[in-house]
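The structure's right below; bear with me while I get my questions together.
All protein chains but one are shown in place.
First chain written, first letter: the chains are A and B, and each begins at residue 1.
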Amino acid sequence: MRITLTVNGTEYSRIIEPRLLLIHLIRDELRLTGSHWGCDTSNCGACVLWLDETPVKSCTVLAAMADGRRVMTVEGLAAGTRLDPVQEGFARCHGLQCGFCTPGMMLTARWLLDHHPDPSEADIREALSGQVCRCTGYENIVRAVRWAADYEAAQDQADHS
Amino acid sequence: MNHDHFRQQAYGPAARKEDARFLRGKGTFVDDIALPGMLHGAMLRSPLAHARILSVDTAAAAAHPMVEAVITGDMLAERGLAWMPTLSADVQAVLATDKVRFQGQEVAFVVARDRYSARDALELISVDYEPLPVVMDAGLALDPAAPVIRDDLGNGRGNAIFDWSAGDKAATDAVFASADVVVSQELLYPRSHPAPLETCGAIADLDEITGRLTIWCTSQAPHAHRTMYAMMTGLPEHKIRVVSPDIGGGFGNKVPIYPGYLCAIVGSMMTGKPVKWVEDRSENLMSTSFARDYHMRGEIASTADGQILAVRAKVIADHGAFNGAAQPAKFPAGFFHIFTGSYDLKAAYCEVTGVYTNKAPGGVAYSCSFRVTEAVYLIERMVDRLAAELGSDPAELRMKNLLRPEQFPYTCPTGLEYDSGDYPRALRTALDLAGYDALRAEQAAGRQRGEYMGIGLSFFTEGVGAGPKHQMDILGLGLADGADLRIHPTGKAVLAVSCQTQGQGHETTFAQIVAAELGLSPDDVEVVHGDTDRTPFGLGTYGSRSTAVSGAAAAVVARKVRDRARLVAAAMLEVAADDLEWSGGAWRVKGDPEQARGIAEIAMAAHSGLDLGTGVEGHLDAITVYNPPNLTFPFGAYICVTDVDAGTGQVSVRRFIAVDDCGVRINPMIVAGQVHRGLADGIGIALMQNITFDAEGNCLGGSLMDYLLPTSVEVPSPELGATVTPSPHHPIGAKGIGESATVGSPAAVVNSVIDALAPFGVKHADMPLTPAAVWCAIQAVANTTKGVKAPDV
Partner (left out) sequence: MQVPAYVEYEKATSLTHALSLLAKFGPEARVLAGGHSLIPMMKLRLAQPETLIDINGLTELSYLDSTGTELRIGAMTRHAELLGSRLAGQHFPILHDAERVIADPVVRLWGTVGGSLCQADPSEDLSAAFAALEATMVIAGIEGKRTVPAREFHIGPYETVVGPGEILTEIKIALMPGGGSAYEKVGRRAGDWPVAAAGAAVWLEGNLIRTAGIGLTAVGAPQFAAREAEESLIGAPATQEAFARAGRLAAEHCRPVFDQRGPVEYKRHLASELTVRALRRAVERARG
């Protein structure tokens, strides 16, 4: 079947088998390998990307289901050379080690901050609780997201003053 | 000292160089690599834990239009590749020819044009099995009536692998015989799995024209793997290149060579095309290197007033169907003999018996220096058991018995020489951070209200950085590491090291090490690793050996460069080399420090036409091999505070205080990150991670739905402290830190939960302390006092 979707602002049209998983379309066909996979049971969250306006575990979505929709991956997070504050927070707070869970973590964090600009530590931990990190013990991921929240709040304030 | 001052400028919490690519999704992990014409492999695995293979019919799979090759054990046997050596000098079936010996064992390998077709073709292979009785209980493996799993060995030893002991049995028995108090306890360190987020995989590409084999692989030890591939395949080693690209976590899981890697190589040999094989999560959990599975009996002897005298341990070690344990050859139980812990003992003795069972082979050191974790758990649980028996406070009992600073270097009763330590200081720091006395008061008040809060301590000593070549080797390869440092004419440096980062931040830390020695900025030092064609030989990253061994090599090779630079600087300044001293990041004329040359200027001069004097080669490049004189011995004091819901058995970890002493800290930010990770590991291992099997040998932990890893909500925000006791023999005084918290924290969690349950009379419960396990532990005591049999957990 033919599907057409927009990934990080670029439209792609591909002929696929209906069983093709979205993560494989993104990684193997479109060669955007920043999104990873780590389990098969939607437990680890390494494959999280955005489908339209929300994060999704893309190992549990058929590429066919993304027909006509928009996808955002980690490769689309930065605005040109300017990192998203979430990316900046991860760098400043040592929020990543091996880097494998990082794209999924950042995409969920971005969604959280879009909907909840001032999350508590508990809110952040809850939001990321479906995504496994084996390296950081989560502490610095939580700090990274909080850093991004503070940064964005300061930016907002600057914009309004 | 000037030099130390300068070093402090290079050391410190610098942001990581490696982050830039990962943050943008530009890392290169094995499964990210796509080569032209690349084929995809899929593995057919045994559904049974023990069965004879009667036939394997691959005709239908081979006829699949997208399939290029189907490989069976018999085909590998024709090439002499049906069996491969393990890291413990056992052999392991690559693809089974005679029997399958664990559920998930490799039986056949399909190579197809895409990964979906490869998977589909597995359905078309039919294997006829004759089921055999299984051995799942390590304790029963040595029963003379037990089925023999490894009949291929024909050694008449049944399911026994090894018997190993350390310490003085007679002396220990004598101390026990005259001790006032003896406490004994059965302790299970359950089977666990490192479960890095990226599973294992490889791409093999044999160039038929050049005869070169390139393997991109999830390897923590690319050089050791290259040598092993040469030995296995018969390909000459100089025609083999192993590349470990970015690795999504290792934790010991990626130390061994797995059958899938070899099948990818054979697939490439057969098809003439690159073949990729990446396991799925179930394959990772069910067939690759588990860890632990130590069935222990501990005994501790003390005086009536709490002077600990001796410990004794007897262990049955379940190694699964093939002995794939990753550890130095002369240490079949790794460094388990560090089970004397951090205490001043008169005597100690341990016996470890390794056995085969119908479980996945291993085991590896999961974030651990070869069984140090099991040893720490044993001694730290036994000290708590003793404290309970004596009615002592576990902190006081530890403080009373810790080794004193003046006792270092200290040779423990089983023969390890601890290099340095100030244990009481670390424990005091942790108690202060925790507010220990206030916590105890809060606990007492809570118990009045029926609230069960636990305070658990653990004091650990590790032996890491394997290790001295005369004592330690793996398959004949000594555990020394090379380092190669090139200084370009403009003063920029490239350090090539043999160890491989899986997230530990080597690209940053090692740059800092070199920068500190040479007066450069860490930004001017590029670290190359993970490619055997571009790096010197060394044994890899595991057992907290990177900083301890390769980090030492980096410092030593930088000092070699500095020594070469001195000769060039002497020529530049027209003074004798002896008239120069290294100070403030430059060679300076003694007595005239303004007359100085830094490495960047010296590098250009070293490449120039300047007359350097007779016998001086020019250039500044250097190479070294670092053979560590001893292990380094990091230590630490951990305190875990838990709240237990006695009505449901649920445990929540409220606080985790960790004071680590890993000697000199090069990048404290990275050190803290390593500790954060290990504390989460400890919570996971103590509370939920467990690979179990049913009576037929079916693995019950084969997915992340069943093998539970801790999430952000189970792990509290850690409270870290530090003391610094440099290693006296390490060039920069550093010790390993990568695994300290995984080693030290599980005992603190368990001690905390048992402490919480003290009012119920609970003395011990085995990990993982799931809600069911906690509830059953309470019931077991209640029912025992009522004379009722406890329910089976």
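As a convention for this text, contacts are C-beta pairs under 8 Å (C-beta built on N, C-alpha and C of every residue); 3 or more make two chains touch, one makes a residue touch a chain.
Just so you know, these numbers come straight off a predicted model, no measurement behind them.
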With the missing chain put back, which residues of chain B would touch it? List them for me. 115-116, 119-120, 123, 278, 280-282, 647-650, 687-688, 692, 700, 705-706, 708, 710-711, 713-714, 770-772, 775-776, 779, 791-793
List every residue of chain A that touches the chain not included in the displayed model. 1, 17-19, 21, 23-24, 37, 40-43, 45, 48, 54-57, 59-62, 64-65, 67, 108, 126-127, 129-131
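Note that only the chains that are shown with their structure count from here on.
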Inside the complex, what are the residues of chain A that reach chain B? 17, 19-20, 24, 27-28, 31-36, 38-41, 43-44, 46, 73-75, 77-78, 83, 87, 90-92, 94, 96-103, 106, 121, 124-126, 128-142
Which of the residues in chain B end up touching chain A in this complex? 15-16, 18-29, 31-32, 34, 115-116, 195-199, 246-249, 251, 280-282, 502-505, 669-670, 672-673, 675-681, 703-705, 709, 711-713, 715, 717-718
